[in-house]
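Here is the structure we will look at.
Note that this complex is displayed minus one protein chain, with the remaining chains in position.
Right, chain A next:
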Amino acid sequence: MAKSWLLFLSLLAVARLGHCQQPTKAVGDCSSKAYQDTLVARYLDRGAHRVSYLSPQWGQYCDSLIAACPNIAYAYQQKAMPLIKCGDYAKSMPLIDKAVALDENRWLAYRGFLKCIFTKDYAGAIADFQRVAELKPNGREMDHTYAFFEGACELELGHYKLAEKAFATDMALQRGADGQGSIHFNTLWYAGVAAARLKQYAQAEKYLQQCLKAYPQHPEANYYLALNYRVQDQPALARQHLEAAQRALISGYRLNEDNIFYANYPEQITEFEVRQALREVEK
């Protein structure tokens, strides 16, 4: 076990030690995109990205890139990414702030995403997403509109009307100008949760059923639909959906977001909550 810890500590030393390669003093023009790309290819594509991002070398390659040209926002983001996944906010968030300062257009939404999903700073995330929506009204982050994350944050802050409004915007953006775009099942799930919190049970049921039509095993949609039925005094339907949620979780179905391995999404549940709800329905 001591060995495990030594390994663990060495992994956590990411970005703290010296340099893999001697940082090359910029011989080119750091303001040139072409020159920046050359350095990114050298230190990240052919460097950091060939080792585990939990290896100390990862941070060292990033440091080398930063030493060569300190104005490449991507270097700071790459250095921050493994740190935030290990809960080191003091080291990671200033790096993300630096990336945003250097390239707001590219990294502001990413910072909002980190605040929403990783550090649960919902007010901070909303501010970032509202700002970036002004810069890029049709932008996306992690496959979702900015309004999607804004809605999830408002939901967690208990601002259900604002959440409802944000999810309406999210849906409108997904439908697109021709109104033909399909809506992501997780938008429908969150919109259903927001409607339920507003005691709009029929609307909540509609959204959650739509979500399950797209993804029948969605554990959270089944769970929250069950709660919706329970509130409406329909225990048989509640039990049916809780059992569906339990089967789905046991079979490995999740809410299908890339980052759920690192951090729980707002309103995400586990089998524990489903078992608890089943006990209450069976009372």
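What we mean here is this: a contact is a pair of C-beta atoms (placed from the backbone, for glycine too) under 8 Å apart; a residue touches a chain by one contact, two chains touch by 3 or more; residues count from 1.
The rule we apply is simple: contacts and distances are computed from a predicted model.
Name of the non-displayed chain as stated in its UniProt record, restricted to "Phosphoribosylformylglycinamidine synthase subunit PurL", "ABC transporter permease", "TonB C-terminal domain-containing protein" or "ATP-binding protein": "TonB C-terminal domain-containing protein". Residue in contact with the omitted chain (choice from A:N71, A:T119 or A:Q209): A:T119.
Touch with the chain omitted from the figure is made, among A:S32, A:N105, A:N256 or A:T270, by A:T270.
As for the chain not pictured, it touches chain A at residues 1-2, 4-5, 7-9, 11-12, 16, 54, 85-90, 92-94, 118-121, 261-264, 267-273.
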